[in-house]
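Heads up, one of the protein chains got dropped from this complex, but the rest are sitting where they should.
Right after this comes subunit A.
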């Protein structure tokens, strides 16, 4: 009766041995394409390592790179999620300044314990997110407008809280958030054993997880990449982590900021890839109407996205304040633009629906290396700005070009 049942299924599922070599090459190429941003980071690092006669890769400088860019990377994590959902947040710099000022009042003026100050400050960030999320999700005002208003509102409130003066001299536990290191546990060594140990564990965990994923996929008879390539990639990643850990160990050990970042990347990586909430963010960014008609509560997702962004902006504000040991009116100036740049350099799509946490982090690191490398070379702030602008433009242009090539039918 139905010719649907009798028709042989098109396309075979197991590629023959003939196709294996071709699939190997195509895997490498597609991986290179997908990880183009990672390669770009490597190229930028190599370029500046060469230009600065290796100063860029000195242990102290590598450690500084993380600590100096920590708050931008924290913001980039939240920002890329907002961008994937098809929104934007212009207010994060002002929110960071506002929360930094509030934390100064809590920890310095009121003398609250450092941990309570931090919790209260994060709570204020969340409330800011509730405020902005309400207007965006439930009133339906575009995020661009709401957060543009927020940029002004919270900059203003930061000044009100500061009352025309800076707040300084934070408690040392608080300051550790911005410039502390985890070294003192085992005492002072040439190479910090804790750092090396953590790195070894991280590598082990990464390999276990990769192997498990691979086995899981094979069990469900999904195509996996060729074994040689799989191993080669793991070796490369191991070497990279190893070098990085060596550099940190040779300096002061693991920066507290890095721990915060690692936790964020790990948790949000899972949220975006493996939780229903994360999937809904991608679905909304890809096609809001289709998501709505599939039963996804788009308003709720939008709302929580901004609550999340507000909280992360608060965290960035705390790290920045802790690093400077000062809550001032100029804090957070231009952070939003660096975070947005990081997300876009990291491959997020302007229209939404595309982007990754890892990409945003690497995008942020590229900006960081550019900042750092050019500073070492003694290039003035004016040219640094221009170069960063150009890199953003080129990165997105490259992305657009790639998509056009891939999408051309």
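Note that in this section a residue touches a chain if its C-beta (ideal position, glycine included) is under 8 Å from a C-beta of that chain, and two chains touch if they have at least 3 such contacts; residues count from 1.
In the analysis below, contacts and distances are computed from a predicted model.
A chain of the complex is left out here; the name its UniProt entry carries, from "Carbohydrate ABC transporter membrane protein 2, CUT1 family", "ATP-binding cassette domain-containing protein", "C-type cytochrome" or "Ferredoxin-NADP reductase", is "ATP-binding cassette domain-containing protein". The residue touching the chain not shown here, chosen from A:119, A:262 or A:276, is A:276. From the set A:165, A:222 or A:385, the residue in touch with the chain omitted from the display is A:222, counting the whole complex.
Where subunit A meets the chain that is not shown, the touching residues are 1-4, 7, 9-11, 216-217, 219-220, 222-223, 270, 273-276, 279-280, 282-283, 286-287, 289-297, 349, 353-354, 407-409.
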